[in-house]
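Have a look at the structure below, then the notes.
The complex appears here without one of its protein chains, the remainder shown in place.
Labels run A and B following the written order; every chain starts at residue 1.
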Amino acid sequence: MRINPWSAVLLLGVPVAFLFIFFIVPFGTVAVASFRMPADGGWSAANYVKIATDGYYWGALYLTFKIALWVTLLVLVVGYPLAYTITYNVRSTLLRRIIYIVIVTPLFTSSIVRAFGWLVLLGRKGMVNDTLVALDFVDKPVQILFTEGGIVIGMAYIMLPFMVLTVASILQNINTSLLEAARDLGAHPIVAFLKVTFPLSLPGVIAGSLIVFTLSVSAYVTPSILSGGKKTVMSMLIYQQYAATLNFPFGATLAVALLVSTLLLIAGYLLVIERHAKG
Amino acid sequence: MRLSDSLGRASLSGISILALIFLAFPLLVVIGISFTTTEYLRFPPVGLTWKWYARFFHDTSFVESLFTSAKLALSATAGALLLGVPAGLVLARKRFPGRQAISALFLSPLVLPTIVLGVAILQYASTMGFARTFWALFVGHVVLVMPYVMRTTLASLSGFDIAQEEAAQDLGATPLQTFFLVTLPQIKPGVIAGALFAFIISWIDVEVAVFNSTPELITIPVKMFNYIQFNVDPIIAAVSAITIYVAIVAVLLIDVTVGIEKATTRRE
Partner (left out) sequence: MAGDLIEIVGLVKRYGAVAALDGVSINVRQGEFLALLGPSGCGKTTLLRSIAGFVEPTEGQVRIGGKVINDVPPHERPVNTVFQNYALFPHMTVAENVAFGPRRKGMPKAEIAKKVAEVLAMVGMDGYGERYPRQLSGGQQQRIALARAIVNQPQVLLLDEPLGALDLKLRKRMQVELKRLHGQLGITFIYVTHDQEEALAMADRIAVMNQGKVAQIGTGQDIYRAPNSRYVADFIGEANLIECAVKDGRLALGDAALPYDAAGAGAHATLMIRPEDIQLGAPPSGGTPVVLKATVRDKVFLGSAWRVYAALPSGQEIAAHSASGEAVDYAAKGAAIELWWPRDRGRVLAQ
């Protein structure tokens, strides 16, 4: 369509202006505030110094990334086979639709509801413990809730649909005749998978793990409900500063620290992948 | 078929079935609990009662926050549509320097930590004097949900035959008529799917809303979040169950309009 230049400027300019005013400027405000002193409003890097020199914050950052990493791995291990199965092994259209509905419905449900479900399931008298005891895996109920393991399970649950959908959308585009060709040339199914399907699906794995990792790093609701206040991740610290302590500048510093370290980790990850692809 | 094939397939199916149970179970648990007759959380539920739903509807603060959430999600979706669809149209049809950067800008709220967006809106609104108002929630949620509208709009436009727009103009339609008579009717499924995504993302958000709420102006997820810190009783299960029903309706609507598989996985 021939959109005349003035309409184009208007149609695109208004949304861009909106994002500038309500997205870029607010992020800028946070970045600027992180260099202010809460007491007198003067300029200072003291907030950063405080984070860098206090082991407590390093601990929170470490825990945040550790949980995010475990969540990403767990979700990949469970999500990939599911994506593979629905793409290649489910023939019935109706069944596929039902499976997709089962995958997407949790995504459309508030993380509070989902974390709440796990709160019930993982408790000392919850179904998981009941089952474990009944099956004689353990003698008495174990502590799952309010541990790192519990947070990882609850977050993996929240992140699983993202991984499945991302990997499935890449798998759909792989030409199945390549697979048939590999089989035709005598490759064992496992070899065909390792040499053909998996390498071709790597973009999906990479994109999916990036999404899951960034979402896990910034997740707030799930860790705060499932930690019971016994474990602290970065998002919880940020929330405390903004909602309880009302120390906006320090909260801003924590937010910037989280954002920057996440971006650095992602950049490093992408760099490694690129090196690997070239080598 | 060889034995190793069937074994491999069986173990894949096994993992998949477990994963699907893993996905469905917590929601079923919540729905189950909401019908228990006990005063404490209990699964499987004991008996069957609607009393928790009744209590929820008698608690005006819950119902009010339900309305706040609905109003917010509807207006944020409308805002995202009004801004996102025209922008998507220009980005899909015009070639100009910086186009890639602007596309990236529109999609970037998707990858930045939502909690940072929440505090950014709070801090910005405080300096501008509209902190913890409906407007703060509104602009935050428009930014939050716009990428979903953009993504589906751009995807539908990329699959759309531009010759049809030319044909319409050739036959005497103005650009505006062309859009409403020819383009929009055909990208409608994509736009509707994007709108439903946008609605839901706003509807379930905690991270942005939690910083911009007051006891009077509070969305249902934030209300639940605050409630759950102090009370854990089957009312919360009833509220949760209601939001799950909304999610199921939205998913089914998307499935009917564009197909759930097509809407959630992008074929290039």
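The rule we apply is simple: contacts are C-beta pairs under 8 Å (C-beta built on N, C-alpha and C of every residue); 3 or more make two chains touch, one makes a residue touch a chain.
All figures in this text were calculated on a predicted structure; none of them were measured in a lab.
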item: Touch with the omitted chain, as defined above, among B:Ser13, B:Ser108, B:Gln169 or B:Asn226; value: B:Gln169
item: Residue ranges of chain B at the interface with the undisplayed chain; value: 161, 163-164, 166-175, 177-178, 181-182, 185-186
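Going forward, only the chains that are shown with their structure count from here on.
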item: Parts of chain B lying in touch with chain A, wherever the complex brings them together; value: 4-5, 8-9, 12-13, 15-16, 18-20, 22-27, 29-30, 33, 41, 43, 83-84, 86-87, 89-91, 93-94, 102, 105-106, 109, 111-117, 119-124, 126-127, 139-140, 142-143, 146, 162, 165-166, 169, 175, 178-179, 183, 200, 203-207, 210-211, 220-221, 224-225, 228, 232, 236-237, 240, 243-244, 246-248, 250-252, 254-255, 259-261, 264-268
item: Residues of chain A defined as touching chain B within the complex; value: 1-4, 7-8, 11-12, 14-16, 18-19, 22-27, 29-30, 33, 78-79, 81-82, 84-86, 89, 96-97, 99-106, 108-114, 116-121, 127, 157, 160-161, 164-165, 168-169, 172-173, 188-190, 210-211, 214, 217-218, 220-221, 225, 235, 238-239, 242-243, 248, 251-252, 255, 258-259, 262
